[in-house]
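Yeah, one chain of the complex is gone here, protein chain that is, but the others are all in their spots.
To keep things simple, chains are lettered A and B as they appear, and every chain counts its residues starting from 1.
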Amino acid sequence: MPAELYLNVAVGGVLTGLVYGLMALGLSVIFGVVRVVNFAHGEMMTIAMYIAVTLFTAFHLDPLVMLVPIAAVMFAFGYVLQTRLINPFITRPEYTQFLLLVAVAIIIVNLLLIAFGPDAQNVQTSYGYDSFQIGPLIVDATKAYAGIAAIVVAAALFGFFQYTRPGTAIRACADNYTGALVVGLDVRHLYALTFGLGAACVGAAGCMLLLIFDVTPAVGPAYTLLAFVIVITGGLGSMPGALIGGVLIGLTEAMAGLLFTPSAKSMFAFGILVLVLLFRPQGIMGKKTS
Amino acid sequence: MIVRLFEGVPRRGLAMLGALLAALIAAPLVAGDYLLTVLILILYFAYIGQAWNIMMGFAGQLSLGHALYVGLGAYTAASLYIHFGIGPWLGLLVAVPVAALAGAFIGFLAFRFRVAGVYFAILTIAVAEFARVGFDHLAWTSGSSGLFLPVAQYTHNDLWQLRGKPVMFYYVLLAAAVLAFIFCRALLQSRIGYFWRAIREDEEAARSAGIDVFHYKMIAVVISAAMTSFAGVIYAFYYNNLFPEQVFHISRSIEIILGPIVGGIGTLFGPILGAVVLTGLAETLTAALAAAGIDLPGAKQVFYGICLLLVITTLPDGVWPWVCKRIGLAERKK
Partner (left out) sequence: MSALLSVSGVSKRFRGLVAVDRVSFEVPERGIFAVIGPNGAGKTTLFNMIAGVFPADTGTITFGGQRIDGLPPDRICRRGIGRTFQIVRPFPALSVEDNVIVGALLHRHHVDAARGRAHEVLRRLDLYDRRDQRASSLTLPDRKRLEVARALATDPKLLLLDEVMAGLRPTEMDRIVAILRELNRETGLTILLIEHVMRAVMALATHILVLHHGAAIAEGPPEQVVRNAAVIESYLGVEVVE
């Protein structure tokens, strides 16, 4: 196979990986701050994807254009979920939190199944078949836009945490829960804010991903797992790690799909997960916990 | 030894157990076909729930990929039957070690490298998914197109080949569930059971009391996997078809854990009660919907999700401990 093909597939993989990274970013932020393992992450993204699909089918609204409103809706969803359901579980044993979100995930997937049926739905934008040519590179327009959007949103999120007051407050919470309480920060509100942000992230990622892939209710669990693989590979709680992990997985997936059979590509993701768990459980960017 | 097994159980409890057993033995005589299939499902989940409970309730390791062992047991026995004509009970001799080996593999990876808690759960999910995709591509078991056991009209029940009417499967599963129950009770009361409970409570403290934690966790995983694979063999010969997409799917793994969690992790009756409540109610729901002419694929799963949610938020120890208090039996949460 010609070298350009590898290059094109690789670039496509990296761009898709950026979107994966954004999705995983949401998970990492939630875990890093609220210390909750959000097992309903992919399912939440599926909700966003279905909203986007519906809006497109009904009103021809481009998912990227609807990105902000959909992210806002997901933010609200995440905020409410955290305050109403998850908050009491922060002090409970880890596995009960986990199972709580497993329950939420099951409910979401199957409600979506009832509402939308099992068939795949997708979005055919006007630029759906376009591509850009940069030298020898041929890049799909959809992937390019999605990748750029992912970078923009991720940058916005970084900026939020670094430069705004709520963002700094959240980081304080993550670093030192008791200290934050002592200083008078409304931790419960901040937690809910964080969960909402994580959900918004994942909502945005969903809009982008819709440009590249179809959506069925079943993709929810698959993306949840993928998000976990990325976050663990990149380092639980590390924001840059999530993006790096995402790109790595996107790239691996694309190349595996090219070199082997496309349907086996998830096996590689899991292979990476196992290797990471065994040899570097703190991930690429994570700190070793003693 | 039988006496020892029932030590500490109040007379009322024993009487109820006896009555329950008698009812279960007599059930097929009065139950219609549909009810029989529901009962079979209940027994299947009660049995498998016990097996899972060993890993989680006894040794404290959350496995969300138990469908792996079901699938391995099912595919091994089915393949041996189809390709070599080897009956299921002999096939068990191969299926159980295969599943046990898989369990040992996961256990070794996890425990040697200190993969615990949520990470362990994710590892189990990953391995099951790996199997699902892997078996999709495995030619010897017909990959994604499915493995089919030859089904013909049977005039009699063949226990040896497990070919026959549902009634036969009912009694096999009933025997299995009863034996599993007795086995688990014996385990809990044994030295291993004490060590498992110590590990579940506090691994470091257990170590300081001289317990080789790795060793006993491995035992739990291997026993749990081996027991589960038996259910897989029954699954294969009862349904007569296997698809990797279904058998190894994460939904199967979640169905397995629902019973014990709703019923009560770590208790002996939890998995049984959970299986009865969940499967019973779910099937009732499906039947009611069908009667009303509504066909909602996914309704049953939503129901499971809601049940799980309710139990986790309101009765985290499960329904059985709550029931115990109500009817005045104190099964100490062992």
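Note that in this section a residue touches a chain if its C-beta (ideal position, glycine included) is under 8 Å from a C-beta of that chain, and two chains touch if they have at least 3 such contacts.
This structure is a prediction, so every number in the text was calculated from the model and none was measured.
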item: Partner chains on view for the chain not depicted; value: B
item: Touching the absent chain when the full complex is considered, from B:Gly32, B:Gly85, B:Gly210 or B:Gly328; value: B:Gly210
item: Residue touching the undisplayed chain, where the options are B:Phe195, B:Tyr238, B:Phe303 or B:Trp320; value: B:Phe195
item: Sites on chain B contacted by the missing partner chain, in the whole complex; value: 189-191, 194-195, 197-198, 201-202, 204-213, 332-333
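In this text, only the chains that are shown with their structure count from here on.
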item: Centroid distance [mean C-alpha coordinates] between chain B and chain A, Å; value: 33
item: Contact footprint of chain A on chain B as seen in their complex; value: 62, 64, 109, 113-115, 117-119, 121-123, 125-127, 129-130, 133-134, 136-137, 250, 254, 261, 296-299, 301-302, 304-306, 308-309, 312-313, 316
item: Residues of chain A that touch chain B when the two form their complex; value: 37, 85, 88, 92, 94-96, 98-100, 102-107, 109-111, 113-114, 118, 217, 221, 225, 228-229, 232, 261, 263-264, 266-267, 270-271, 273-274, 277-279, 281
